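As you look at this complex, bear in mind that one protein chain is not there, while each of the others sits in place.
On to chain A.
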């Protein structure tokens, strides 16, 4: 991934020590436009990094910039052009989502009429319909997360920080939220920094992933590099597994047998060849195909690799 002219954010030797704990330890990292994932276990320093990037917490040492603005001196400018969705609950229960998002738009400097229009638009985009006129106290977790996202987007920022947006959601809600984040990054054209302690879900939406642990950088690279190494396809047939394996091996593919599954290594130079070979082999041998799926190397593997 090539670094763009002004990175979305960049840190240089960023360190933050609290009286009892070091949250960030000489973190030097940068991210370009698009969707960037920030992964780390709880307490890895993700939220602290976001607060420093918002210019709300001064670092102990080192520096950071957001959209080319210095977090130490240009915090107000930064907060004018970014949005923030906190990890914790932040919605007063007795007012409606519409009123709340209009108010938050005004707090970002939008005039009242523009705030109303933007709030209606944004709530529609995050998928909140008639219920947006009801007090938020009666909302489900999924709806609450959508309102939190809407208030971060309502002033049309150039970059949003989303702190654990899938927290507390059921699998369906999680998928919806991830799809929404992907849309924000692509269709809306707003760069996203999204944190999660679940590695698997970020690889579905991110262009770039930063992994931190204990306040230190573990890895920062484009998502392609995370997943390219171990491209395999899993094949399951009703009978004739051995025949298929022999046929594929004869054709020059690397095949491994894992129980009822065959895993075929995808050729890194010519991925199409592997897929064609599997298709032709199954068809020629007249086998009943039960399963055919892509297997990718998982971001989890980062933690298994020794730290470079």
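Heads up, the rule we're going with is that contacts are C-beta pairs under 8 Å (C-beta built on N, C-alpha and C of every residue); 3 or more make two chains touch, one makes a residue touch a chain; residues count from 1.
Simple rule for what comes next: contacts and distances are computed from a predicted model.
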Protein name (UniProt record) of the chain left out of view, among "ABC transporter permease", "Sarcosine oxidase subunit alpha", "AtuA-like ferredoxin-fold domain-containing protein" or "Transketolase": "ABC transporter permease"
Touch criterion as defined above, residue of A:8, A:24 or A:57 at the omitted chain: A:57
Residue of A:89, A:225 or A:270 touching the missing chain in the full complex: A:89
Full-complex contact with the absent chain, from A:110, A:192 or A:206: A:110
Chain A residues that touch the omitted chain in the full complex: 54, 56-57, 76-77, 79-80, 82-84, 86, 88-95, 99, 103-104, 106-112, 114, 118, 121, 125, 151, 155-156, 187-189
